[in-house]
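What follows is one structure encoded as structure tokens, with my remarks underneath.
With one protein chain withheld, the remaining protein chains of the complex are depicted in position.
Residue numbering begins at 1 within each chain, and the chains themselves are lettered A, B and C in the order written.
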Amino acid sequence: MQHTSTDRDGVTVLAFSGRMDATTVAAFDEAWRARLEAGANRLVIDMGGIEYISSAGLRGILGLLKACKSGGVGLAFCGIGEMVGEVFRISGFTGMLSIHPTADAAVAALA
Amino acid sequence: MQHTSTDRDGVTVLAFSGRMDATTVAAFDEAWRARLEAGANRLVIDMGGIEYISSAGLRGILGLLKACKSGGVGLAFCGIGEMVGEVFRISGFTGMLSIHPTADAAVAALA
Amino acid sequence: MATLSVPASLEQLGAVNEFIAGQIPEGLAALLPQVELAAEELLVNVFSYAYPGEPGKAEVGCRMVRLDGVPFFCLAVRDWGAPFDPFSEAPEPDTALGVADRPIGGLGVHLIKSMVRHYSYSYHDASNCIELYFALPE
Partner (left out) sequence: MATLSVPASLEQLGAVNEFIAGQIPEGLAALLPQVELAAEELLVNVFSYAYPGEPGKAEVGCRMVRLDGVPFFCLAVRDWGAPFDPFSEAPEPDTALGVADRPIGGLGVHLIKSMVRHYSYSYHDASNCIELYFALPE
């Protein structure tokens, strides 16, 4: 799993690509923790490059959700592909997330 | 498979016991063929001692049915146990046979 | 899974029945006639058709399986003949025909389908693998 981090109007956009599974989710966790520790208080997670997610990946996402909730960090998602969307739906994650079609829309939602 | 043959008021009662399967059906076939060749023209098949029948056994019964039909031989059955009855039912044999609760009733039906 | 391997020969049916009787768990003895019937139907076909003009073997296995959360007694039968799926290739018999019109034979697969809750076929490792799932008696 790779990621890039961009600042857009004070919103941190973290874009991930690759597979989000039991062997890679640690990299996901590290990436968002580093951003929060660096003081980010509005975060967009762009999953456009993620072609696969397992329950290990969901565990990472849930950790992020809990951290943002308790830290008062704004959080939005975009780029949810077919496979990721189905796993989110089956797990009841869709309703817990602020999901947007594009990074622009996600950034705007946090503005 | 064992069998006994008894004459009752001119009706031949063939009583079978044991398993009627691919390894024993030949003995069943031999038994009824011998009776028909000996001139029997009314036949009761008592299955009271048959605890098991497979499609090989059904094949034997169908051969007997066809032979009796073409030879004008009266044929009745009795002593149909649970397992045999279910196999007859599933295979649609119940409707092709004259079935009676006891040997007496079967003999009477052919009188 | 407890398995029994037998040469492809009709006289093995007795050994197969003994094996099955020894495998059926206590309390499920009511299943025995159905399981023996299904085994006989499959094995007689294997012995008759799977190895034309040559010796062969068959394998029988028994185990308990939970399928979709429901417990079943499972009978597995395996042979190394040419690929043949009896459930899709054997024609459905017409059980409404009368004596005169009834063909001799063709009832074996129908009996099996009627007695099991689920059946499966797969061809792998150069063998035909059939599994039959018997619902447990109440």
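To be clear about the criterion, a residue touches a chain if its C-beta (ideal position, glycine included) is under 8 Å from a C-beta of that chain, and two chains touch if they have at least 3 such contacts.
In this text the structure is predicted, and so the values were computed from the model without any measurement.
Trainee: Counting contacts across the entire complex, name the shown chains the missing chain touches.
Mentor: A, C
Trainee: Extract the touching residues of chain C with respect to the undisplayed chain.
Mentor: Interface residues of chain C facing the absent chain: 1-2, 63-69, 74, 85, 87-88, 118-122, 124-125.
Trainee: By the contact criterion defined above, which parts of chain A meet the unshown chain? Give residue numbers in ascending order.
Mentor: Chain A touches the chain not shown through residues 21-23, 51-52, 54-56, 58-59, 62-63, 65-66, 69, 83, 87, 90-92, 95-96.
Just so we're on the same page, only the chains that are shown with their structure count from here on.
Trainee: Mind checking the centre-to-centre distance between chain A and chain C? Centres are C-alpha means, answer in whole Å.
Mentor: Measuring from centre to centre gives 53 Å for this pair.
Trainee: Distance from the CA centroid of chain A to that of chain B, rounded to the nearest Å?
Mentor: Here chain A and chain B have centroids separated by 76 Å.
Trainee: In chain A, what residues contact two or more other chains?
Mentor: none
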